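One protein chain omitted, others in place.
So, chain A:
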Amino acid sequence: MRFKGQALAGAFALTVFGALPALAVTDVKIWHMEQPPHRVQRVQELIDAFNAANPDIKVSQEPQSWGEVYAKVPAAMAAGNAPDILFAIPDFTTVIRKAGQLDSVADFVKELDGQHHFIPATVEPYSYDGGVWAVPLYNMSLNFWYHKKMFADAGIAVPTTWSEWKAAAEKLSKDGVVGVGLPANKQLYTDQTTYAVMVNNGASELFNADGTLRFDNPKTVESYAFYKDLYKFSSPDAANWTWGEAEACFASETCASILQFSVISTYDQQGGGDAADLGVAAVPHADGEKSSSTIAYSNAAIILAKDAAKRDAAKKFIAFLLEPENYGKFLNMEPGLFLPVTTDGAKSATFWSDPLVVKYKPQVEQMIANSHAGMLFGFTGGHVFPAIGPISAQNILAETLQKVVINGEDPAAAVKAGQAQMIEATK
């Protein structure tokens, strides 16, 4: 009888004390859109390291696709099964803010800024309406890629202005090679290449300071007209290209130059890996402009969790990612594509020691430099215009370009119609 009592007491104690650690674990679910296997693997390595160092927190990842996430997240929020951390870009953040009550992370960003020093341009797109709505994690910028050998053989210097760019494209377009690879249909890649041309002609602002549209202006019209001129030296099948096709055209040496987010790993695997032949430069600017700019996306983490313990755990994980040693590994889940948003991250030893980064160091340095002059439509001039959400979602910049380049419409008329369409979309 005595033994039975002791056994019962022991079992009770085991149940209570055994259950305590399990009860104390806080689950943090992350949704991100970095689906290629090597990126998922790298994120998992970091999660494993974090979980091992923080037994009271269990972080897990669920990679999602950009194609569906705009519909999926609001639905998940409405159904109560949204993730705790969501990776996002600025215009997606405006959509999420509309779908649910986001809490500002201004204090947290300030705290992280004190430790790591954010590049201001990466925080700005998330700072509006009296709050900061996401924590910048990595930057991406569109760059001018060119084959050094082709340019050298033709005796052409790297173009810095539009007239040089057009002349180079014209001269290089021969023997099955096209001078430049540019898309021209209604999709995101065309939005990006179009805006990269616009920002280099002083047409970066889509809105006036009061929120009214100013897309229809002479600078925008000039940009569209120039794109149309340049497109003559693009591949005949380029209209429907997305990033992958442009990359393949460049890697196969069919395109002498392209505008591309810099996925070095694909160039290295598909293009033979000749680092000496890969030229990366700033997107050329209009002849009247003094310097180049580009389109850049500051990617960030939104904390959707409402529960205090989950929010704290989410912050702890984000802070862990931004620690220079971890941050370099995080960025190098896709070397070259993901660029640092913090000053100390840009010096991270783990970032610069990655074999691909070592091999393509000058190119990566140039990409980082270009990203500092990056802009994003709807998030410029110290303003954020949430109305950019529907304009971006409907690819109106690209649709206008398609009208000009493919349908042969007059640039001025197409831009005017584009502005009318934007007004309609934002009603």
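What we mean here is this: a residue touches a chain if its C-beta (ideal position, glycine included) is under 8 Å from a C-beta of that chain, and two chains touch if they have at least 3 such contacts; residues count from 1.
The definition used in the following text is that contacts and distances are computed from a predicted model.
Peer 1: Would you kindly match the missing chain to its UniProt protein name, picking from "Glycolate oxidase subunit GlcE", "Hydrogenase", "Maltose/maltodextrin transport system permease protein MalG" or "tRNA N6-adenosine threonylcarbamoyltransferase"?
Peer 2: Listed in its UniProt record, the absent chain's protein name reads "Maltose/maltodextrin transport system permease protein MalG".
Peer 1: Have a look at A:62, A:129, A:307 or A:325 and name the one touching the chain we're not showing.
Peer 2: For the chain that is not drawn, the touching residue is A:62.
Peer 1: For a quick check of understanding: of A:248, A:275 or A:412, which residue touches the chain that isn't displayed?
Peer 2: A:248
Peer 1: Tell me which of A:261, A:360 or A:377 is the one touching the absent chain.
Peer 2: A:261
Peer 1: For the chain that got dropped from the picture, name the residues of chain A it touches.
Peer 2: Per the touch rule, chain A residues meeting the hidden chain are 33, 35-41, 62-68, 71-72, 75-76, 78-81, 140, 176, 243-245, 247-248, 251-254, 261, 263, 265-266, 269-272, 334, 337.
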